[in-house]
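So that we are looking at the same thing, I have put the structure below in structure tokens.
Missing here: one protein chain of the complex. Every other protein chain is in place.
Chain naming follows the written order as A, B, C and D, and within any one chain the residues start at number 1.
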Amino acid sequence: MITINCFLILSALMLFIGVYGFLTRRNTLAILISIELMLNAADLNFAAFNRMLFPEGQEGYFFTLFSVAISAAETAIAIAVMINVYRNLKNNFVENLDKLKW
Amino acid sequence: MDYSQFLNMSDELSLLAVVVILFMADLFCCGSENSTKPSKALSLIAVPLLLVQTVYMLVNMPADCVTAFGDMYLSAPMMTVVKAVLNIGTVIVFLMANVWMNREENQVKQGEFYLLTLFTLLGMYFMISSGHFLMFFIGLELASIPMTALVAFTKKNQESAEAAAKYILTALFSSGLLLYGISLLYGTCGTLYFNDMAAVMDASNWVQLAALVLFISGIGFKISLVPFHLWTADTYEGAPTTVTGYLSVISKGAAAFVMFVILTKVFEPMVENWNLLLFWIIIVSITVANIFAVRQNNIKRFMAFSAISQAGYLVLGAMGGTAQGMTAMVYYLFVYMVANLGVFAIINIVEQRSGKLNISDYDGFYATNPKLSFIMTLCLFSLAGIPPFAGFFSKFFIFMAGFKAGFPWLVFIALVNTVISLYYYLLIVKAMYIKKSDTPIARFSSDGYTQIGLALCAIGVVFAGILSQIYQYFDSFSFGLMP
Amino acid sequence: MNFLSLFVLIPLLMLLSLWLVKGTKGIRAVMVVGSSALLALSIYLTFAFLAERAAGNTAEMLYTASFTWFEPLHISYSVGVDGISVAMLLLSGVIVFTGTFVSWDMCKEYFLWFTLLSMGVFGFFISIDLFMMFMFYEIALIPMYLLIGVWGSGHKEYSAMKLTLMLMGASAFLMLGIFGIFYGAGGQTFNLLDIASHTGGATLIEFSQQCIWFPFVFVGFGVLGAMFPFHTWSPDGHASAPTAVSMLHAGVLMKLGGYGCFRVAIYLLPDAANELSWIFLILTGTGVVYGALSACVQTDLKYLNAYSSVSHCGMVLFAILMLTSTASTGAILQMLSHGLMTALFFAVIGMIYHRAHTRDIRELNGLMRIIPFLSVGFAIAGLANLGLPGLSGFVAEMTIFVGAFQNADLFHRVLTIAACTSIVVAAVYILRMVGKILYGTNVNPDHAKLHDAHWEERLAIIVLIACIAGIGLAPSWLSNMIDASVSPVMEQIQAVASTVSKSNPFL
Amino acid sequence: MATTIIFFVLAAIILGCALLAVTTKHIMRAATYLLFVLFGTAGLYFLMGYTFLGSVQVMVYAGGVVVLYIFALMLTGRSDNQKEKSMSVAKKMAALIASLCGAAILLFVIISQKFAATVLTAPNEQLTSIQTLGQQIIASDKYGYLLPFEVVSVLLLACIVGGLIIARKR
Partner (left out) sequence: MNFTYTIFILLLPFFSFLILGLAGKWLSHRTAGIFGTLVLGVVTVLSYFTAFEYFTADRVDGVFQTLVPYNFVWLPFFDGGLHFDLGIMLDPITVMMLIVISTVSLMVHIYSFGYMHGERGFQRYYAYLSLFTMSMLGLVMATNIFQMYMFWELVGVCSYLLIGFYYTQAPAVAASKKAFIVTRFADLGFLIGILFYGYYTGSFSFDFTNTAVYLNGAMPGVGADFSKAIAGAGFILPTALFLMFVGGAGKSAMFPLHIWLPDAMEGPTPVSALIHAATMVVAGVFQVARMFPLWIQYAPETLHIVAWIGAFTAFYAAAVACAQSDIKRVLAFSTISQIAFMMVALGVCLPEGGYTDNHASLGYMASMYHLFTHAMFKATLFLCAGCIIHAVHSNEMEFMGGMRKYMPITHITFLIACLAISGIPPFSGFFSKDEILVAAFHYSSAMGWIMTGIAAMTAFYMFRLYYGIFWGTENVEYHEHHTPHESPAVMTIPLILLTVITVTVGWILPGSFGSFVSATGEAYHIHLDWSVAGTSIVIAVIAIALATYIYSGVRQPIAEKMKATFPALHKWAYHRFYLDEVYQFVTHRIVFGIFSRSFAWFDRHVVDGFFNFLAWGTNAASYSIRTLQSGRVQQYAFVFLLGVLVLILMLII
């Protein structure tokens, strides 16, 4: 019996796995990958809510749709930034991004 | 299908028109990479266009609230006013950017600079006028993503790259949480139209409360409120100075206003709850930022902490969501904008002329550049809230609003913090006037654009407070939960 | 346009012309013309005011005018004067005038800030709108930072910063207090008179509210009035400030504190004043004795005078808190008197310092023989300070003591007598200082050839001495003028005075 | 019943791959695991009957984003860059505890909310048909998405410009 809670638990776990990844990965691209998990979790939520609770409307559906598009755009820019960092630092480790501090 | 409702969005459309004209201008007038002086034309186009558009917006201002696309787009006169305020700020940023854009390595990129800036501005427009969380989210992203490119604008610069990376990473993290929060709102309300949500909001619903927190964290990231602020200092320091200026007022201000609108519109039944949240966020923001600012040496980083602290004051206007608070907030934003951009314009010109960015480099600045340091002093005093400069009025009014909303002790803590902020603003004044230096910044003359920008800032700082019409103008449009 | 606004307008014009003129002569011309105009205006105001009163105009404030400023917030540009403000304006006029001459050799920027400071001071005294009052109060504070920081001496950066921060900290208290009053009275008007008389939409401020906001307002203004234990900005600040700034600061700016305490804290919050005055009486009473005793062991002339100011200004607040008509009149007289004599003191100290390059009592000797004019000025300032009859200090102190004695309970008696002892201690430190630096024989060869005062310095000293002696010899017109304006406040107090303070453990 | 089984299988795949994606030391593998997660999610969309959404997910994410990642990894692909050393245990533990607390709080909040106990059933084709979607996305009245659609286009344009400015050599 799949209820909305199943989806919510799944997405919540996915979200926090993403968070965990964000907090622990050292490679900036790996961090971005973790972020994809977080965004994906939210997307899943929208779809599930729409389907399970408000099937008569399409708001969640469209939100997911737009969200996917926006995440793609974000990812593109983020990756560009990371490549730019790589050009400057010759590596992609997040702990090297510490010139600006205090 | 009624396309005439696009006309209700004249603000956004006119800005889009400006973008398109600039796009074309960039393409045709100065597109050639060999052209020697492309920049003049572009800024010559951009600034007047933006001004014209501002005037157009204000003249064409709807008399009352307008909606379009089935409440997807909501606008009110106050929103147009805020957009106009943001426009003025952007104009000043463009004016001060000119000297930086004229550098050889940037000349070729200047079209992109104007475009990206205007794209973010457009994003803020949509964010302000959103009537649906989707529009809000898209607007927010449109305001943040091109900003990353702006932060990374001098991409050969390692610090700029680092700043951009930190910015985009934090932005993505926060937008992930925000998106999740919005999904929870959807799950509990069944709709994301602002107009329909307040009716189904319930202060005892924990999911909605969690969503409220996630929303505040997402927007708090844009406003850079503690504890969502940590990117701010690094990004401000690393970003090109003009971009820092833009980030510190325009993007912050728009987000604060949007937060006010959404809190009062959507989260209206939870007013007690978000008051509690903002109460602590404001206290922590102001205090922590002030404490950090005290011992900064890089002036941009210093201004970053100052900006965080100012954000705390700005959000004070949102307490209780009163109409008076809104007026105070917009007024504060306006005053803060002119003063802060004035400071950044000077930081920028100093950086462009001498490459110096440390507070200690400003030792003896008054001896070599009295006029600039005088304007800088005016702006700093305004930021610190010293009369007769506008900052005093805005601080007084925002505290008054906070007091009226029923938070005297919050106001008191904020007031005590103004003393600390005065301390660090005076540190710069001290550096300029009192300290002596063996290697002061050499005497230089600033370019015409910067001069115009500084003149605007100085006029604003001096007159925006004394002339009560400005406040009254804002007040005539403001709205909120209570009068 | 109300002619009181000229008090703000003239400094504004001075600022503008200072900005435009070039060269020392031009600056001096602007300053002399401007400050003379201000002095003349304040003298004219005094006569006009007295004539108006004599003609039977008994309105609480004369020459009132009000223009709505921030309409949504009920802020208006409201001016008006009563006897107290007239006295204070006169004082400010004199000090600004003499201050101009004392800082004869200063540069343009100095005078810009100096004039801004003056504008704040004048504006404060003509305001009857709380917002305006607060605004001018802060306008007067901030130029201090640069004036001390740039043109000061000694630990000037530290002192300037400390002074500014402490005073701004006080204004934080003050601002909250003002909000408390505004909203406590219904949030309809910032006008002092309306709030006090419950007109113009203002309502009675509840007792519990008053008790919350009274300490805020009193401390807010009290810090500027050098209330113990918030006085420590004053010795450092005065010691580091350039001469005319010390004069203006001790002479006028510190008066803002006393004036504000009286005009806002006591006038608008009478119940709380009656209830809570004992706390502040203890503090100010302590300050009076403490300042005087601390002054006894100072070796720096300016520190000495600063501590003496702590004592004298403490006396002002002390008298205000006595809540009697006489004591309050005495407080205002003391403000005037202290303003003039401290200005004179600082002026002479500054001139001596300028010549001898030291202010250490131990290093100065026998100046009477070398620079007799300055020395005599110094001695007269000292004598005024210790309350010599015929000079202003005596008049003020006696009025205060008689007024304070109208409170018959033991608590007030003990404090009053303690405060009286300060006049003995004043004699001790003044005579010690006078004896050490003026008398005896000079042993320092560097000091043997100091030149006596220049004409502009002489002018300043003579004007100040004339004012001190003038008040000291013929005080009754002033006293009557002030008292007529004190009485509305006293009516407020008397309405509640029958209730004895419940919180005072000494009653 | 089948839905239940499929859901749990997909959920297991998603969670497992997600965990692997954030823990594996090889970044290329992480990208691959992400691909699986995204496929899994797409599977869930299909399960809900949101076929179009599922396809978009597969196309945009799997086909676009992950490929982007892989290109980026290639671009930054020096050997020492590919394999990361793990962080200090303390930091990991802190992150783990924070994430677990977060998950616990969020789950607690969600579970405490009594959502309608609708059970996942066969999808209503009418609501999610392409026609309906197509009409809604260009509808300008309520529940129409013309405006976001247009604005997203601006967003994409801005991203192109932004990406250009960052990525191009000069």
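By definition in this document, a contact is a pair of C-beta atoms (placed from the backbone, for glycine too) under 8 Å apart; a residue touches a chain by one contact, two chains touch by 3 or more.
The model shown is predicted, which means the values in this text are computed figures rather than measured ones.
Colleague: Determine which of the presented chains are touched by the chain that is not presented, and list them.
Modeller: Missing chain, whole complex, touching shown chains: A, B, C, D.
Colleague: One chain isn't shown here. Among C:5, C:171 or C:298, which residue touches it?
Modeller: Looking across C:5, C:171 or C:298, the contact with the absent chain belongs to C:298.
Colleague: Of the residues A:7, A:22 or A:66, I need the one that contacts the missing chain.
Modeller: Within the whole complex, the residue contacting the unshown chain is A:22.
Colleague: For a quick check of understanding: of D:34, D:53 or D:109, which residue touches the chain that isn't displayed?
Modeller: Of these options, the touching residue for the absent chain is D:109.
Colleague: Just name the one of C:32, C:48, C:282 or C:398 that touches the chain not displayed here.
Modeller: C:398
Colleague: Hey, which chain C residues sit against the chain that's not shown?
Modeller: Listed in rising order, the touching residues are 162, 165-166, 228-229, 231-232, 235-236, 290, 293-294, 296-298, 307, 324-326, 329, 366, 368-369, 383, 386-390, 394-395, 398-399, 401-403, 405-409, 416-417, 420-421, 423-424, 427-428, 431-432, 435, 438-441, 475-476, 479-480, 483, 486-487, 497.
Colleague: Residues on chain A that touch the omitted chain in the whole complex?
Modeller: Residues of chain A in contact with the hidden chain: 19, 22-24, 31, 94-95, 97-102.
Colleague: Name every residue on chain D in touch with the hidden partner chain.
Modeller: Contact residues on chain D toward the absent chain are 94-95, 98-99, 101-102, 105, 109.
Following the convention adopted for this analysis, only the chains that are shown with their structure count from here on.
Colleague: Quick one: chain C and chain D, Cα centre-to-centre, how many Å?
Modeller: 70
Colleague: Rounded to the nearest whole Å, what is the centre-to-centre distance of chain A and chain B, using the mean of the C-alpha atoms as each centre?
Modeller: The answer is 26 Å.
Colleague: If a residue has to touch 2 or more other chains to count, which residues of chain D qualify?
Modeller: Those would be 106, 110, 115, 143, 145, 148, 152, 155, 159, 162-163, 166.
Colleague: Could you pull out the residues of chain A that touch at least 2 other chains?
Modeller: In chain A, the residues touching two or more other chains are 4, 8, 15, 18, 32, 43, 53, 57, 59, 62, 66, 70, 73-74, 77, 81-82, 84.
Colleague: Across the complex, what residues on chain C touch chain B?
Modeller: 69-73, 75, 131, 134-136, 138-139, 142, 145-146, 149-150, 156-157, 160-161, 164-165, 168-169, 172-173, 175-176, 179-180, 182-183, 187
Colleague: Chain A touches which residues of chain B in the complex?
Modeller: 133-134, 137-138, 141, 145, 148-149, 152, 155-159, 161-166, 168-169, 172-173, 175-177, 179-180, 182-184, 186-187, 190-192, 233-235, 237-238, 301
Colleague: Enumerate the contact residues on chain D facing chain B in the complex.
Modeller: Per the stated touch rule, the residues are 105-106, 109-110, 112-113, 115, 138-148, 151-152, 154-155, 157-159, 161-166, 170.
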